[in-house]
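All protein chains of the complex are present and in place, except for one that has been dropped.
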Amino acid sequence: MAYQRKDLLGIEDLSAEEIQLILDTADSLKEISTRSIKKVPTLRGKTVVTLFYEPSTRTRMSFEIAAKRLSADTVNLTVAASSAVKGETLADTAHNLEAMQPDLLIIRHQASGAPHFLARRLRCGVVNAGDGLHEHPTQALLDLLTVREAKGRLSGLKVAIIGDIAHSRVARSNIRAFTKMGSEVTVAGPATMLPPYLATMGVKMVYSLEEAVRGADVIMMLRLQLERMGQWFFPTLREYSATFGLALRHLALAKEDVIIMHPGPINRGVEISPEVADGPYSVILEQVTNGVAVRMAVLLLHIGGGEKS
Amino acid sequence: MAYQRKDLLGIEDLSAEEIQLILDTADSLKEISTRSIKKVPTLRGKTVVTLFYEPSTRTRMSFEIAAKRLSADTVNLTVAASSAVKGETLADTAHNLEAMQPDLLIIRHQASGAPHFLARRLRCGVVNAGDGLHEHPTQALLDLLTVREAKGRLSGLKVAIIGDIAHSRVARSNIRAFTKMGSEVTVAGPATMLPPYLATMGVKMVYSLEEAVRGADVIMMLRLQLERMGQWFFPTLREYSATFGLALRHLALAKEDVIIMHPGPINRGVEISPEVADGPYSVILEQVTNGVAVRMAVLLLHIGGGEKS
Partner (left out) sequence: MAYQRKDLLGIEDLSAEEIQLILDTADSLKEISTRSIKKVPTLRGKTVVTLFYEPSTRTRMSFEIAAKRLSADTVNLTVAASSAVKGETLADTAHNLEAMQPDLLIIRHQASGAPHFLARRLRCGVVNAGDGLHEHPTQALLDLLTVREAKGRLSGLKVAIIGDIAHSRVARSNIRAFTKMGSEVTVAGPATMLPPYLATMGVKMVYSLEEAVRGADVIMMLRLQLERMGQWFFPTLREYSATFGLALRHLALAKEDVIIMHPGPINRGVEISPEVADGPYSVILEQVTNGVAVRMAVLLLHIGGGEKS
């Protein structure tokens, strides 16, 4: 099949075949980053603009490195929330960037739907690098790639996603991604962190970590957004950690070859114990490596004219 | 003619022939940004340093994209006003940058004359990207290019520039640029925003928007610097907007093929109504596109050794 999308806005829009194509492309590009000369000329003369309304060094760097490894030029624009408020509208900013004739706009925005809003207005492609509480599609794609590498398949797996589901775009994109590829997803977290609409997403909802990880092939811990903690969602950090923090003893409940994932950055000793994060089951750093590969694939499929490196 | 300047400090210094040459060069380079591979090797191995003492994502990005499309390397240095105060002198900073052997220094500074001060001290070329209330020559050049494309000529046009003339380096550079190329410039704004020296610049000064746009080929609205507003210059934003904001009804007073310009970012509903900004007469986004082309031309003429791509 040929990939024909102008924009990558969310996992929701992608077919299983499109996801497969992105993963296969990432797989074939991954080797480039292991070469002595980590660079191919495929996207020479292409301009990739990153427009970040939330600070994120990690995702921005991953896109930037992916672009450079394909020889694209990158220009970064980070907009502080404060200056955006008094400045021009999002649409005007985007139209202005587009007038400089970039090939692709990578956007992160605190408002859910901001990339979709722009995609409808711009002729150049738009890639969602995280929008509000909505989606973070390249994160889910790199997670899929990591699981596929470890397990050899994506269908028929039991995937447990644990933590603050309600406030996590990573969770939302991954629930869509894994169910779409034929895995069975169970989510767990404090009741205040499990949104009611989960029932409609085809996932199993449980209220204990132990129940969620029982028999799991994949355990994905979410980052606890400490800045959002407080009396709203959970009494204290210590109680959260005692109830929903992943420790070594939990792994015995899961499949013998379970893998542990986390989108990073991790809060050691909060949602995940150091022994687990650094242990042999952890694929957390492999996720980061695959992040570059998946973003190279997305760039290539969107602005590479279909050719492979 | 050959372009021989070491520095580009202001429109004031340029002859009509030099302006013509820059516009012609921009014209021929503009096509590069429409290619599939938007890059020529012309400035490979050249180092362009941007030194910005005021935040400006737009102008900096435009220069950066222009440099990359010509294969020059760019290094960005943004100096927060606060740290500049306690730090080294401007001359020392510039001498230090020069010691790293860049080919061209692009500077924006809140003090009028800062680029001139540096140009006298540095062997490497200096381009003024906006100095205080003084000049912003590449903005005026991109405006000229945009008008020339729309009208086929620059002489004999009626150009209206509207807004806070007194605090606008864009206005100052454009008044010089358009009068130099043979157009007739009329400025309008509240009396507190029209500086007395305008009389010596060969422009017509009027106090109403309607009078200024009557018969105009070009209407250029200035950005209202909201942070400078207050009781000093105008009672309220609403009154400013009612008196000097451009609305659809005003266009009937102008020539039938009038074009509407704005240096951006626009304050929708303040100095310009959305219907005008987004309407068919608006060339605001074309200005942005031409900004890249004009900056490519400036880079090429200053550090390209005279060769064209």
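Letters A and B mark the chains in the order given here, with residues in each chain numbered from 1 onward.
Basically, a residue touches a chain if its C-beta (ideal position, glycine included) is under 8 Å from a C-beta of that chain, and two chains touch if they have at least 3 such contacts.
Just so you know, these numbers come straight off a predicted model, no measurement behind them.
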Checklist entry - In the complete assembly, which of A:2, A:37, A:191 or A:252 touches the absent chain? => result A:37
Next on the checklist: Considering the complete complex, identify which of B:44, B:120 or B:249 is in touch with the unshown chain.
Outcome noted: B:44
Next on the checklist: Using the touch definition from the top, which of B:5, B:95, B:151 or B:255 touches the missing chain?
Outcome noted: B:95
Item to check | chain A residues that touch the omitted chain in the full complex | outcome: 33-39, 55, 57-58, 61-62, 64-65, 68-69, 226-227, 264-268, 285-289, 291-292
Item to check | Residues of chain B in contact with the chain not shown | outcome: 44-47, 49, 73, 75, 77, 79, 83, 86-89, 92-93, 95-103, 305
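We take it that only the chains that are shown with their structure count from here on.
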Checklist outcome for this item: chain A to chain B, mean C-alpha position gap in Å, rounds to 40
